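With one protein chain withheld, the remaining protein chains of the complex are depicted in position.
Right after this comes subunit A.
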Amino acid sequence: MSRFLEYFLIASYIAVLLVISHWIGAQAYSWLPVEATAEAQKVDSLFSFLTAIGAFIILGLVGMMVYSVLFFRAPKNDYSEGHPSRGDIKLEVLWTAAPTLLVLWVAWQGFNIYQQLDILGLQQVVHLHTPLEEPASAASISDIPKPADETIEVFVKQWDWSFRYPNNVTSNELHLPVNRRTRLNMHAKDVLHSFYVPEFRLQQYIVPGRDIDLVVTPTRMGEYKLKDALFSGTYFALMDANVHIESLEEYNQWLTTAEQQPLAIKNQAVAEYTQPPKTLLKTGWYTVAPEPPAIAQSAPPKRLTANERKVMNDDT
């Protein structure tokens, strides 16, 4: 009878937990920034799913611990045994099998979502140029570049982003037309950087010497910040750029204005290098000097081939 009661209580506890963790999973969306790409919605649903499962596990086990602390305290000076069971094979098999199935399920969800992102275009395409290799094999191996409506070249260096648009305009601002697949063709000049817009839910390292493509489809107009997410030296924190997602007309209009009147944004790293802010402690340790931004209307844009890699890195 009391055994039945115990099972009944445990079952109700699990039922309550299921409801609560489902609710927490639903809350998870609100902990993230707005969704500005088609990809973001997929990532958020995965996060909500992971949060619900995690909440179930944490609340379940912490609940058991708290219950124990409240109800299984020993009377003072009672050092006799609690209950003498050393194990229970059935239980141990169960709790090895359960997490195995659970992680396989989680992995399956992760895989599915990843596939969908890939179709949307999130998956990076990496062109690794090793000069020792034949040019033919040096271009990408398995990755067929995803079709895109628009291609924008992204150049990054310590500590500056710049973007080159199809009409050869170069700017420190990233403008993207809404609902169009845009290919970002990314190049780093000096060290590793990482392209990261939290509202896009994507992040990608940019490695000097490799061209890395990403295709994104912004879905929500507005202004966002692009950040460098991978530590890139002294002025790392200052390395962000404005991202504007706008209608195709606005985008085209911006392109024509920028063509006539290139807009140079003050580089924060350069400003700080010439006039360091006041800090309590000052060391003046060595730092690489940031170059003033060169918004040059330089060479016409074209896809670089393997043998031109060095050239690209040296003079962008």
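Throughout what follows, a residue touches a chain if its C-beta (ideal position, glycine included) is under 8 Å from a C-beta of that chain, and two chains touch if they have at least 3 such contacts; residues count from 1.
One rule holds for everything that comes next: contacts and distances are computed from a predicted model.
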Chain not present in the shown complex, as UniProt names it (candidates "Type I-C CRISPR-associated protein Cas8c/Csd1", "Xanthine dehydrogenase subunit XdhC", "nitrile hydratase" or "Cytochrome c oxidase subunit I"): "Cytochrome c oxidase subunit I"
Contact partner of the left-out chain, one of A:165, A:196 or A:251: A:196
Interface residues of subunit A (partner: the chain not displayed): 31-33, 42-43, 46-47, 50-51, 54, 57-58, 61-62, 64-65, 68-69, 72-75, 77-88, 91-92, 95-96, 99-100, 103-104, 106-107, 109-111, 113-114, 117-118, 122-124, 126, 128, 130-132, 142-143, 190-192, 194, 196, 198-199, 201-205, 207-210, 212, 225, 227-238, 272, 276-288, 310, 313
